[in-house]
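Following: one structure in structure tokens, then a few remarks.
Only one protein chain is missing from this complex, and each of the others stays in its spot.
Chain lettering (A, B and C) follows the sequence in which the chains are written, and residue indices restart at 1 in each chain.
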């Protein structure tokens, strides 16, 4: 079988590193190029010793390549670059016929006005927005098959959207008053030399941040609004937690109706269960927990799985939905590879289990 | 100056251990007795090597004493016992004239029916409930001065009540729809040999638990209802986080009014600031954060301080209030010592700074 | 291609769990049976939610099977049982023609007298000792191919023996005076409900234990003595470190000669490098570090790789050798699967990269 030639552009951070790992192990991928200005000339094995035993890790060397060279070398380019910089690569790459899977925020938000509100500058390439798809496979699988520019979702958005979208689409929850309380491991802050993220500043610490208006709200609300058919504004508070990896999100939702007594509760529970089962029963990377089980990031770290559990609370009339995922895998690089599998017609789980 | 003779009953767990530390260092306390069945005969220095350099740690020995002996030896007994067992000691101790500061849940809930609903059995000593005070110094300081039975609050309740009560009393937030999302360090689970709390089961893990009806709701809602003057039901979801100590609570609250535009926001902000300032401006252990600062458990661990910060969110119309405290100090043993200081007429901060 | 039917006996601990993961993913293995008294009746997906997405995890159920049933069902049985109990299974299993790969200490030490000295009781099955091989693939690959009873090495021994054996066999270091200082993650203590291994007892803690005579010395010294051709006694001090996984060993060795000045040092360095290169240059799971790189457990956790680096110290005349591995993979379950691959004639890396 043919393999596909791919590049990872900007492979020095955590998402880029995870892409390198997944793509080196992928049975249908030829990782032909990894780029990073700071690591140019070094082999993957030197930069990431933990991958030294993977195939080609000793021979594949980082380069500091421009878009033209990349487009001439590979069919698919994964961009693991800061927002703004990603667009500088995406425009010429798409122009030269390369498929781009962008892990930055540059093409996730369809409306340049919203982009500007949350990212603080004019959108760098508004002309390309119409060609991009929001790369959430469980929602946009068909569009991913044919798109030349896949905007892979952020880590928080994935943890919030997958549990919420089916309920909103089914009208089982109200679109107003949604609250998402999220906890993230420190790798979510990126591999940046900042004092706030030193070990001794994060260990034995728990803290909220970005209160109350985090940038990821822009793509979260866009997708929730599309599902609800009406403009949705949510409350989202992220927290930094001393683990390397993982996002745990607890969602506080209002069912579309009051429920009192065992009978009404049971009826609503059946509808919610049916809703999730229909949405995700056959999804390979969504694990609907049953019985007494609750999500735990340790059960998903290192995998492309998102765990989801929920509870009705008859005391408050609310629906509590909880999700756990690896912020770098399902929240970033694994999801991007999942999109590549879909785009190329591979088995969607290839290289991901 | 005279010192007070005290005992710590049940000193083998984390709260009991912290009481021993605080009381050994307290300038007006003579810690005359520490009890524990399993450690009887050993010195404090042997059981808690980290305290070996504190005064008396080598000579003070654990005993397995009954209430009569305790009441004959000390003026004040701190109970760091499981709920149910605490009442078995409290009844005879109070009967013999000992002041009891109980860290268990036994006397926190005034209504035996609510106790039974949340703790699963008849209240062990309903006759004593009328004599007890809920030992939250910032709220019940005057009653603590004269009570013979001080029911020291739970860790989660402290982290939720202190930020919420002033707002409720001032009518600045609605009593309906309160949501408390809490994160706790693993010491909150106690020093119990259970596989769920092993290092390798908690490290690199984040998980909700006790969803949706945690026992602490009983005392939280009791106190919120008293402040609001109406029955209050809240949503409370705790999570287990891999730190030794600390509770971080994020509260999602609804102001009593809509606010739009800079002017209305500023007016509401002034009222909230005034409310907190009035309530806690002179409290030694409540730290109201200002500017860009947000609570971080690493700034309170080892101290009796609770940090509080808040933000109005004009997008959602909500008020976000966040608190951080040490679950074993302000959330348990430090607060109990604070109550003792008040009860004895000592400076309230004695031995706590 | 044919697959081999295997069982994991005693699959509730960390080594058993890792065996289940590796064997479920192994392309030539049919994991037909997992046993555990406490989990009997439950599926692998229920007991280990993190494996729920692996093939067969939802259908394969734990049983509480006796040796006869196991021997009737599989060709190879992995024993992840406490020492002593393992022998009770190994004897009948081998008797009925089953190949046994034992992760316990029961058959690692050839001399029952040494076993008794270190494990405190008579050897439970001395008659089988002659049939067993010490399952260190890099040393006993040929014997592993044909043995019916493979005694898979302990975690500390692997981390000490692989760096040391080639030097001893080549006569490059003296057999006297070897010191091994080892650091282990907490999973090394097993999944046991003991207060010492609670999160809050291990986190923010570093401590030696088992000083000065750890049980693993018995197998370490046995293998070192065989390599040296003379009785070897070493100093070995293990320490408990707050990480989930990993062993880091620092070895203090004395070269066979004095070396002074650049020339003598360079000559000795060449010999050591040649020695390691000859021993491990083509080994798939031994990573000899070069340049400035030093071992780091984070580069091997989750893999079957052991990293080795060394430095000559001209100030002290010593050779410092350092190794890092995952205590549960190369130190236990991965190594056991590596032995199975060898025994069955599979590619040695199958299911392990």
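Worth a mention:
The rule is short, and it goes like this: a residue touches a chain if its C-beta (ideal position, glycine included) is under 8 Å from a C-beta of that chain, and two chains touch if they have at least 3 such contacts.
Since the model is a prediction, treat every value here as computed from it, not as a measurement.
Of the listed residues C:149, C:183 or C:352, the one in contact with the hidden chain in the full complex is C:183.
Across the entire complex, the residue among A:30, A:69 or A:203 in touch with the chain not shown is A:203.
Across B:180, B:305 or B:322, the single residue that touches the chain missing here is B:305. Across B:52, B:193, B:231 or B:267, the residue that sits in touch with the chain not pictured is B:52. The omitted chain makes contact with chain C at the following residues, 179, 181, 183, 185, 201, 203-209, 211-213, 233-235, 237, 239, 241-246, 248, 250, 252, 294-298, 301, 311, 313, 315-316, 318, 320, 322, 324.
In the full complex, chain A touches the omitted chain through residues 14, 185-187, 191-195, 197-204, 242-245. Looking at chain B, the residues touching the absent chain are 25, 49-50, 52-54, 204, 284-285, 287, 289, 291, 293, 296, 298-300, 302-303, 305, 307, 353.
Note that only the chains that are shown with their structure count from here on.
Residues touching across the chain A-chain B interface largely coincide between the two copies, over half of the numbers being common to both.
Of all chains displayed, A has the C-alpha centre closest to the centre of the whole protein C-alpha set.
When every chain is reduced to the mean of its CA atoms, the largest separation from chain C belongs to B. Rounded to whole angstrom, the centroid-to-centroid distance between chain A and chain C, based on C-alpha atoms, equals 37 Å. Between the CA-based centres of chain B and chain C the separation comes to 47 Å, rounded to the whole angstrom.
For the pair chain A and chain B, the distance between C-alpha centroids works out to 39 Å.
In chain A, the residues touching two or more other chains are 204, 296, 298.
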